[in-house]
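As you look at this complex, bear in mind that one protein chain is not there, while each of the others sits in place.
Should a chain be cited, it is by its letter among A and B, assigned in written order, with residues numbered from 1 in that chain.
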Amino acid sequence: MNRLMSLFTNNPAGRRGYLKYDAYKYIGTGMLFMFLVLLATVYLSPLLYMGSTALKSEVQLSDPDDPIIPQGAKTYHYVSPDHESFKYTYRRPVTLEYNGEEMPVYEVIAQGQILNYALVDAETALFIDTGNIEAGPVELDIDISSLKRAIERERLEVPLYDVDVNGETKRLGLIEKYEDGSTLWMDPENINVEPVRLPIEANPDNLVRTESDLRLYHVPIDGETKVLALLESKRNSATFVDPDNPEELIKLDDIRVRGLDSVWELEFHPENFKDAIDQIEYFRLFRNTLIMSVIGGFGAMISATLVAYGFTRFNIPYGNILFLILLATIMLPPQVTQIPTYIVFREIGWIGTLLPLIVPHFFANAYNVFLLRQYMMGIPLELDDAARVDGANPLQILWHVIIPEARPAMVAAYLFHFLFAWNDFQQPLIYIGGNEDNQVLAVGLQRFTQIYSSQQHLMMAAGILTMLVPLAVFFLAQRIFMQGVVITGVEK
Amino acid sequence: MTTEIDTTSDIQADLRTEIAEPRLTPRRAQILWGYLFLAPWIVGFLVFIAGPMLASLYLSMTNYSIGSDRPTEFIGLDNYKRMFALDIQKGDEGEEIVFKPGYQEWTSVGDYHIGAEDHRFWQSVEVTLKYAVVALPLSLALALFLAILTNIRVPGVTVFRTLFYLPTVIPAVVSASVFLQFLRQQDGWLNNYALEPFGITGPDWLQNPEFAIPTLTLIATWGIGTTMLMFLAGLQNVPTELYEAARVDGANFFSRFWHITVPMISPVILYNLVIGLIGTFQYFTIAYALTADVQMGGRDLSMYFYNMHVYREAYVFFEMGYASALAWILLIIILIVTVAVFRTSTRWVYYAAGGR
Partner (left out) sequence: MSKVKVLVPVLVMVALVALALAPMTGDSAVEAQEPVTVTIFVGVGTGYQPYQQDAQNALADEWNATHDDIKVVFEYHDNTTARDELLTRVAAGDPPAIVGPAGVRTVYEISNMWADIGALMEADVAEINMDDFDAASFDMYELGGRQIAIPLGVYPSFVYVNETIFEDGEVELPPVEYGEWTWDDLKEKAMALTQDVNGVYLGEEGFDAANIEVYGYFPFWTNFRASTILFSPEDAGVQINDDGSVTATFNQEAILTASKFYHDGIWKDTYMPNIDAEGAIGEGVSNPFVSGRVAMGVSHTWLFGGMKDGVESGAFTDSWNVYPSPTALNGITTARVHADTFAIMDGFENQDAAWQVLKWLTSQDVSLELCKTYGCMPARLSVRGDWEAEWLEIFPELDLDVVYGALEYLDAPNHEGYMPNYARAWDALELFWNNLRTDPDMDVEASLNEVNAEVQALFDEALAE
């Protein structure tokens, strides 16, 4: 530790207890620490964006004044003296007055057109074409029970009342008052249900008052800033409610509402993470991904160790050519080998399973072999020779000499593969195909981001969720790095 | 078995041990052992990789198109000819240039206008090379810098290491989306919170063609965790004794860095360089994700990379034959560069086990 620090402060090592040296050491460490903090902050700022966005609400994100940290716009609940009305489209069944009687009109479909016919007599299937009444009734060869009533649409606006119906209070819209004192009502929750006539009068005391959550703004009035709730805005003016005195409305001229600052308060939305977990079916995909990455990682690491050992410690004829072929396998863009590779996996019946994503890695890939080759070539041959003197065979040399020395590189290779497998979505996409049982996180995430491409809060939450395991694995693996070094005795 | 087997003097070893074990010489045993260790790769290569590679090589010499009524024919090297066909015309300013039919202008040098049968091929080569020249050295240097920093034992160094590695584990689709938001001209964080306070009006990072390569480089420097990790693993293996000895000789920090650290981790530098080259030439995902929603390759095709051209021909226009030809040319380009790097590596890469 001391010696390593002195590497940086350029001080002679090993003079413990020397005051000046300690001071240098602490100043150096402190400065370096500060520098790292600064660097990390700048470097990770896009990540802060992720974290902050993942906790925001859709309402905040869609606001052009969206603050950097998760906040919610503060509102004021206002009960207005005005009465609430309900605008809707009433689908009134059409009838035709014929011979003084109201006949129901039905839709009859013929040759790509909807025609309206009034039913005169159900038993004989007599109809009248509403567009040609003079022609008189005609018999249609048609199953009346399959016909649908013709409707006409009427746009209505009705006042809302709290009405007592059979001891229950219901919110209904008043369509019509009749002379006999009865009234016609509709249910705003079920606008397609026929209105009902009730033997009661509409009581003005039961009219529903308009309630709403008004957004609060910092409003400058006469040189001071007040917090007011916005009721109505116009081109150059606005009407506000003072939460302290809601009875009196404040109308301001010459004000631009969009230029005002709204009142924000801290508000976190961790439920974004829950939404993401539910939508992606996180845990099932997580299990598949973990199986694939962990097993594949071991396969990649072990096979690459063997192959790299073969390349570095044995003088194989055409070894260099073989090595170049190995490297060439990762030089061809995967887009053009995708289809033939798919055919290979289909022939051996692996499509729809995790096998194409695991088994091939037990046969070494160029990235890891190359990496381990570079490390093994840095391990002095004297170590092999010493073992050989003791009668070790190549397998024993690999186990007792090479592997302990190459441990950091092996861990790096494992991590390399683990991370690749965890985030790769092109291969699972093609080889797992439509088999949802074996789906992996990267594909789930890709779909999720496609569905919610503009709802960044959900997308970032999902992204963070998929990062957790690779991060944890890295955090743990780097300890093995250090351990490996200590075990081989190259103490730092 | 004798004990003096040395890979650098195989012939001597052969001679010496021939007599002792006539049936299986150590040389042959060594080769057998070697192939045994290589077996996993050779089998995997034959089963999973060789077939599809050869298939694409064959397709590159056909006019195969997925789902087309056109019969697939063997057309030899026509796909390769189409790729490289150029038509150079001299024309003064204001003069209208007429190329051969089917040719479109790719670029002009002085009065000379260069038309190409596949001008997008040349465009993609140009963009890819520009990016490789800028982004690769920068991200290698930054990765090495971070590796050295986090190889020093300051408090919480494991946390810092994890933090610098962190961007690497962000899935590409998510990080593309992050940067789409982060780099937006009007209200992105970079322009709004980092540049505006200093009175700088931020550029349109994503749409302005002049910023295409800088923007992608910026994004690339963010994903160097793996490279940093490889360097770290290399730095871990530099014996401390070497530094001790150098310090006794009075070498300063930079001298020690240049004369000890660099040679000792040169195998890792070579690795990161070659893998980086392959990755850069095949660069695709981020640029695709940034531009696919609008127009693949961005405005004026300033983010149109080679692999996008391959992808476009294969999956947008279904021309699998031509796409395979493009892919094989890429393989050849990368292979040539890689072999060249390996050739020079004998001069600057130090292997404790002896260079080969």
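Keep this in mind: a contact is a pair of C-beta atoms (placed from the backbone, for glycine too) under 8 Å apart; a residue touches a chain by one contact, two chains touch by 3 or more.
Predicted model, so just to flag it, every value in this text is computed and none were measured.
Touching the missing chain, out of A:Thr124, A:Ser145 or A:Asn192, is residue A:Asn192. Across B:Glu126, B:Asp204 or B:Glu244, the single residue that touches the chain missing here is B:Asp204. Touch with the chain omitted from the figure is made, among B:Gln185, B:Thr221 or B:Thr240, by B:Gln185. Not every partner is drawn; the one left out touches subunit B at residues 21, 23-24, 29, 32, 35-36, 39-40, 43-44, 47, 66-70, 101-102, 104, 180-181, 184-187, 204, 206-207, 292, 294-295, 299-300, 315-318, 320. The omitted chain makes contact with subunit A at the following residues, 56-62, 64-66, 86-89, 91, 107, 109-114, 148, 151, 153, 155, 188, 190-192, 233-235, 256-260, 279, 338-339, 342-343, 346-351, 353, 355, 359, 362-363, 429-430, 433-434, 436, 443, 446-447, 450-452, 454-457.
The working rule: only the chains that are shown with their structure count from here on.
Annotation: 31 Å between the Cα-based centres of subunit A and subunit B.
Residues 1, 3, 5-7, 10, 30-31, 33-38, 40-41, 43-45, 47-49, 51-53, 55-56, 59, 149-150, 152-156, 158, 160-175, 177-179, 181-182, 187, 189, 193-194, 222, 226, 229-230, 232-234, 236-237, 239-240, 243-244, 247, 252-253, 256, 264, 267-268, 270-271, 274-275, 278, 281-282, 307, 310-311, 314-315, 320, 323-324, 327-328, 330-331, 334-335, 338-339, 351-356 of subunit B touch subunit A in their complex. Against subunit B, in their complex, subunit A makes its touches with residues 1, 3-8, 10, 12-13, 29, 32-33, 35-36, 39-40, 43-47, 49-50, 53, 64, 68, 303, 306-307, 309-317, 319-320, 322, 324-333, 335-337, 339-341, 343-344, 360, 362-364, 367, 369-371, 374-381, 385, 388-389, 391, 394, 405, 408-409, 411-412, 415-416, 419, 422-423, 425, 442, 445-446, 449, 453, 456, 459-460, 462-463, 466-467, 470-471, 474-475, 478-479, 481-482, 484-485, 490-492.
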